[in-house]
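To keep things clear, I will list the structure first and then write my remarks on it.
Only a single protein chain was left out; the remaining protein chains are all shown in position.
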Amino acid sequence: MSAATAASKAIEITPELVAEHGLSTDEYALILKIMGREPNITELGVFSAMWSEHCSYKSSKVWLKTLPTEGPQVICGPGENAGVVDIGEGLAAIFKIESHNHPSFIEPYQGAATGVGGILRDVFTMGARPVANMNALRFGSPDHPKTRHLVSGVVAGIGGYGNCIGVPTVGGETEFDPAYNGNILVNAMTVGIADADRIFYSAAGGPGNPVVYVGSKTGRDGIHGATMASAEFDQDSEEKRPTVQVGDPFTEKLVMEACLELMATDAIVAIQDMGAAGLTSSGVEMASKGSVGVELDLDLVPMREEGMTPYELMLSESQERMLIVLKPGREAEARAIFEKWELDFAVIGRVTDTGRLVLKFHGETVGDIEVAPLVDNAPEYDRPWEPTPKSPIIHIDDVAAPNDPMEALKQIVGCPNMASRRWIWEQYDHMVMADTNQRPGGDSAVVRIHGTDRALAITTDSTPRYCLADPEEGGKQAVAEAWRNLTAVGATPLAVTNNLNFGNPQKPRIMGQIAGAVSGMGTACRALNFPVVSGNVSLYNETSGEAILPTPVIGGLGLIEDLDRTVTVAIPREGLDLVLIGDTKGWLGASLYLREIAGRAEGAPPPVDLTAEKRNGDFVRGLIQAGRVAACHDLSDGGLGAAVAEMAMASGIGATLTDAPAGLALHGWLFGEDQARYLMAVENGADIIAEATAAGVPAMSVGQTGGDALTVAGTHTISIQELRRSHEEWLPAFMARP
Amino acid sequence: MKTAVIVFPGSNCDRDAAVALEAAFGTAPAMIWHRDNTLPNLDLILLPGGFSYGDYLRSGAIAARSPVLRAVKEQADRGVPVIGICNGFQVLTESGLLPGVLMRNAGLKYVCRDVDLVVESTASPFMRGYKAGQRITVPVAHHDGNYFADDATLDRLEGDGRVAFRYAAHDNPNGSARNIAGILNERGNVLGMMPHPERAIDPKHCGTDGKAMFTGLVEALAA
Amino acid sequence: MKAKVHVTLKNGVLDPQGKAIGHALESLGFNGVGDVRQGKFIELDLDESDPDKARARVGEMCEKLLANTVIENYSIDLEG
Partner (left out) sequence: MKAKVHVTLKNGVLDPQGKAIGHALESLGFNGVGDVRQGKFIELDLDESDPDKARARVGEMCEKLLANTVIENYSIDLEG
């Protein structure tokens, strides 16, 4: 082996050290085979990072491969920093979702903030200007002593980062469940827009080309606690080094502007943000994608702290850094741009034709690894799994009717999982960039494509209680609901990104949830022409053996061709007909009603009929795009009752709703969660119902808009004011509690 | 008519402001980088919202000491209209062009929402498009918008008719003294306000109640 | 040499953060907490070894940037 530095040589690679790096004995044996010798500590660190679940997707890859990723609209599917879809007129939307679950539990503000920073980088790395942020959040029970602190920190952190960088946070979702007590979920999504012919990729090329480091300096942020605590590394540090990364949105804003400025030239060969595993993953991925080698001189890395070792430099997760391969001779031009933005700029290495990652430090070679096997031979496991046992189907007759249906409705719209999220989104600048056409609170956020009358619709969705009961149907439902939310604003759904949040994949039961959910997602994406273009996997969300609910979060993106032909959930005026699209059977299994009112969390979730979804959704979208719908809301949690209440609360105009059709109990009518349904307010209900019937779409007249109350079946009534009080009160009151 | 938007590192409403100015004036404003220490002769200068220098130390503090601010001050002294919106208002108070300070919101949280404003004074070019007493709805989006000055200063501002906008009673989003949302300098050519009129020029975004500020400015400057 | 600067709000200036901390302490069950004020504490490394010069220099920094003297006071301690 070539010379290693004293520092690296001093550390003996013991089985304990290997284990601390999260590598199994088999994996280590493979490393020995690839290296043909024992790795030094820096090399071990590189393998450990690249073969981590996070970077290698070793437990999920076999399943992810089954997802549909193609379609005429797809410019770039999974595998790059983010997915790219064609949105017409020479533009592309670039988007992705990513989790920062564990760091946000440890330090909610910084964890969430750096999560937003990371996903923003993934998107602008590809040449897009970010135009919207979303966030999908799951917290523990409201009664859990940590919950309030976590909600407050996470929301402040997401706002703190997004507000400062000036990208609007336009929507998301927030749920509470005791299953997240020890593992909250913070999934952040960013959507950006780029010229379709100016997308930047990460494949390095051109041996001899300079490898450039830009952005913040490297510190010891986020280097794995377990290894850092070992005495050899940290002898002179009196306080245990925090592994928490601190975000600097101001610097990120500068990095973003500088990168976009450089991208307007033709100086870039490849560009890659430094995310998880920092310089290691960015360097290795750029080399691997381009089938080239990279040689880095670690002395040239801008450093924030003294005495940093090659190991630390390669594994640091300091934020707001990028790696760029420039065309030859373009250094000065690039440097001038970064200096204008007062950012560090350093040529730290070269592209080579050796196919090897070579690391130099103090004039010696401290790492030398062949890139292809490091990436291609990364472990991949087809882990054993058990299918989730089917839950029983719950019949309406077995579910108690409420004493007072309007009281039940009031309770449902005010329960922790349905209450207004205003307290959250008012802390987010959701209007900066002046293109937010639909603010948080509706089915999808609608963000205008700057300078045009076209827009993107964005949503995130998952119903973990369905996924727990039936991962396959739950996976389908998450996709279907995202597709429906886009449809409900009149958008044509284009593609999805997804964040798979699960427990320990080494448990066959959990692996069964993953297998089921991914399979359901794939089925739904295929049926709805809604390919997956990017995503992220977060496993091991368990504490003391207690796993989170299976939570496959779908981030959906759709296109609106004409902003004059989009609708919101708000009932705009009196005297409109309410038309319900889709079949209502009164499915109460795994429903909110069952849990919140009947106090039972059980039963099979509503089945998803993808043919009906597609047919009903296409019909509704057609009407909206033809300008024939005044307001529309898809039906999901809380069913018809919750939907009509939300439509009324959004504008202050009430409605009367007909009684349940013959043979259906009122609580099934109001609170059943049958899928593939929409409630529309329209000018001429009879015509629309006739057209629907002709098209084979179930449709029925269910009432009229007007007044300042909600009245059902002529007798049950509640004022909008009272509904609103219940809906708006819970979250601020909860957050104000000591 | 020549207008300019000053861009600091961390400004993020600069584009929104430029769109609003271009819509009203028909020509795009000059985008002036913070390091420029000389300015061309201008008819209107706008300091945009955002987080100049990350709003580190104090909101607007570092921007207020940048070279370009000296040049802005010179033009303000010559009577050129200067408007600071949100972070721009913070820069104006930090630089001494306007009295008082903008402290952390009373609720301590960032707040982004529509607020109802009352137009108080129409005695400046900025307010020409409005009627005194008019109520308008314009969004706010800030963490430090809690206007504070000593009582003597507040009395003077009110006595001199230099309160441009107030939050409607019961709609004060940040705890500002006397519900103050925007103030003028003595000469009436410098306006600072926390709400964002440039976000309210388009029915497809946040309504149009901010438009009159820009169209009024066009008229006032042409007069 | 190291300078430690305390920047505190002048008397009579409202302190929303201090007030909120006071409230929060109370609701956490800490009784008997009176006034709470929050200020800033800034540490600077200086390549100046003469204490008088250092003090003058840091004073200037405070006047020009570190404190908003309309509402804030500052004090300077030197070390090392």
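Structure notes:
To keep things simple, chains are lettered A, B and C as they appear, and every chain counts its residues starting from 1.
Convention: contacts are C-beta pairs under 8 Å (C-beta built on N, C-alpha and C of every residue); 3 or more make two chains touch, one makes a residue touch a chain.
Everything numeric here is computed off the predicted structure, so don't read it as measured data.
In the complete assembly, the contact with the undisplayed chain comes from A:220, out of A:54, A:96, A:220 or A:507. Although one chain is not drawn, its touching partners on chain A can still be listed: residues 106-107, 109-110, 216, 219-221, 237, 239, 241-242, 244-248, 250-251, 304-305, 318-319, 342.
The omitted chain makes contact with chain B at the following residues, 53-54, 56-57, 62, 65-66. Within the entire complex, the positions of chain C that touch the omitted partner chain are 6-8, 18, 21, 24-25, 28, 30, 32-48, 57, 60-61, 64-66.
Criterion: only the chains that are shown with their structure count from here on.
For this pair, chain A with chain C, the centres built from the Cα atoms lie 41 Å apart. For this pair, chain A with chain B, the centres built from the Cα atoms lie 36 Å apart.
The centroid of the Cα atoms in chain B and the matching centroid in chain C are 29 Å apart.
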